[in-house]
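In this view, the complex is presented without one of its protein chains, the others remaining in place.
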């Protein structure tokens, strides 16, 4: 995976929301070897650091030829971004295109919603 | 009905949401013998187990030639999935196509909303 | 008005939501004698009884040639259904097509929202 | 049926198109006695006469409690309007709401498309 | 301005919601003399009185050739309707079409949201 | 398959168009045994006979548990309806839901488009 | 009515299309005195002259308090613009909001479509 | 930057909401020198002052040839408007068009959401 | 590239249209090495052979990690399918997602449109 790069939050004293929507996510189903497609949406309140957009794009492209289940992809993206950014809060949502006539949406949050 | 199969929740320590949308649900009206059509939406927070998608598809196909009322179908799907998965929470919604100029939506939750 | 018929709630121990949407409602304006058109939406949590769909259709058709104001129609439908079903909660919404360049939406609930 | 009233075409030397769309058409199915609903669209190039809108509304309301098949309603409306207006050309389209899971659209033209 | 007329609330013991949407509002910009256009939406819970629709239409038409700012128009409509109806609650929203590449939405409530 | 029933064209001297849209078509894939779903649209200019709607519904339901490829289903429906109705012209279109990330649309006409 | 002003067509040797869409047209019904609302769309191929946009806006505003039927308004706008611009071709379309549950669209062309 | 001008709030005793939506915002990416595009939405409850629309337009146009990151632009607009208006509350949202296949939305509020 | 497999056209005597829409196409930009995304739409009238859907999916997946320009991809898909199927006519359209704020659509036909 490409390294997630950051820049200093220009307004660290304000709890404002940042949302990036990446509709060109693709990975590979570990069971069938077939490609999966979806939209990844990342919403967070930054602490000291913001994610740099180009590195985020390269990081997400790192899943292109990797076998991963939906549930796992979304949780791993959340874990990696939380580790890189130490945000105050973050939510990652993956909306995947239909397979077998069903489509799926996975949503994970930090800190964990209880 | 096909058996609902499961796999181990890869992130059991996080309360994240999983939603599967199945727009190709069909059953038979027990009164008229005519086919009914609708979309079944399942949203849950997993405990130790996640539902395996292919088995979910086969389970829902099991209603194809079975006579069942809307209200009953949605509650049975909820009961069967709760029994198989022991989720922390689950909501099942069935949206059915018009009959006699009216369409219907049924929503049931576990644990029961009081 | 046709009698509203009921059947036993198949899952009386769960507070699940039932919604029926009837986009083919028509009545007559008591002032002008001209037909009115709208959509009636009924959402309820059943107690011991559910409304039977065919009788609901005939009940709503009973307004076809009757003079009634919007505000009155929605409240009467709520009253009649509450009397027939003794639901735990119920909401009735009527959305009417434009007259004089304005359209109207009336929403009444049981128990009354305070 | 209410009489279709007319007024003199204010620009009889120009072949311009007039279209009226009436989404509140309702009649009764002659087989089941149940109400049908649809949208009637009338497009014509006037000769010496234009249809007066209020009388057109009353004319279409005349079908409210009359039993008529889709195919027949659209052709009769075309015949009646051609008789009243002697238009250069006219097309009548009826788009009806779903019955038994199917909806229907009927289109008739004057002069007949060969 | 035309007088806002009322009729007795047919169900005064219930707190039900009435919404009227008027998409054909027009007034004049007091600065430029140019016409403004927008949609006025009125939602209220009636006390003893409901607003009569035809008089509401004439009242809103009273702004047609009057110079008024967006913020002022919405607050005046709220004040006038509250004075005429003594509603339990009321919200008036004005959504205006773009001027200078920007469009505006004004929302005022009674009693005042604190 | 249920028999396609007909009634006499009430306006046989006019070449008017009749379109029926059936969004609840389902059959079975002969290769996988899995259900397929789609919308069948039938547009025709009647000769002496029109198709009776209820029998058309039953006829299309006859594919529910039958194995048939998309290309074959659409052509067979066209052949069966042409045989039953002897229409002046007819077009049958089948639009099927995604399988393997692709959806398909098949269109056949009578007489054959050259 | 405000004068329609023009400027020299900057590319008079090319038959290119110019379309202006004015969704804020309003006039007064000569029968009821009530305001009418609609969208006027003007599409033309210029000869030596193009219409100046600000003067077109003022010209259309000239209908604001004038009584005029739909059919007449569209034809008059076409006549006035043809007189002012001598275009190679022009089409004027007026789409009006619902009155009595019906909406209307009028389309006139120069030269006249035969 | 153009000066943000104000006018006296005509209804200072009421906490009503004012929203301006500016879909024609453009600035320059400080990294690449390429133009960025987006929609700026400003929603506030005025204190003693309202923002004058024309000066708001000129103020936002001041970003046209200025290099600024998304996160910075939204926070600066909020800071400048709060300084000029002393509103009771204000929210500024910037929705930017896709770059590298991702689009971004930034939302900042005054007082800061904790 | 995976081999394009075929099956015998079940209705070779009729010129009917087959359309397959593949919204999950992805390739790599030969200049930047970045992934491209788009929808490939294939419409044809079969001769003796139809394209088998699963092999079509694998064939299109063959572009996943291959560097190819938009114009080239669409023309190559057309060439490969024409070589495999000898269709009577075929049209291939590629609609690609925005790059640098612009999106592109390429359409090629066999036989060549003159």
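So that you can tell them apart, the chains are marked A, B, C, D, E, F, G, H and I in the order they are listed, and the count of residues begins at 1 in each.
We take it that a contact is a pair of C-beta atoms (placed from the backbone, for glycine too) under 8 Å apart; a residue touches a chain by one contact, two chains touch by 3 or more.
Note that the structure is a prediction, hence the values are computed from the model and not measured.
Peer 1: For subunit I, which residues reach the chain that was dropped from this view?
Peer 2: So the residues of subunit I touching the unseen chain are 69, 71-72, 74-75, 99-109, 112-114.
Peer 1: Counting contacts across the full complex, list the positions on subunit H that touch the omitted chain.
Peer 2: Touching the missing chain: residues 23-24, 26, 34-35, 37, 61, 64-65, 97.
Peer 1: Mind listing the subunit E residues that contact the chain we can't see here?
Peer 2: That gives, for subunit E, the contact residues 34, 37, 97-99, 101.
Keep this in mind: only the chains that are shown with their structure count from here on.
Peer 1: Matching over half of the contact pairs by residue number, can you pick out the copy of the F-I interface from B-D, B-C or A-F?
Peer 2: B-C
Peer 1: So what's the Cα centroid distance for subunit F and subunit G, whole Å?
Peer 2: That gives a centre separation of 45 Å.
Peer 1: Based only on mean CA positions, could you tell me how far subunit C sits from subunit E in angstrom?
Peer 2: For subunit C versus subunit E, the centre distance works out to 27 Å.
Peer 1: Calculate how many whole Å lie between the centre of subunit D and the centre of subunit H, each centre taken as the average of the chain's C-alpha atoms.
Peer 2: So the centre of subunit D lies 51 Å away from the centre of subunit H.
Peer 1: Return the residues of subunit G touching two or more other chains; collapse runs of consecutive numbers into ranges.
Peer 2: Counting only residues that touch two or more other chains, subunit G contributes 37, 97, 99, 101.
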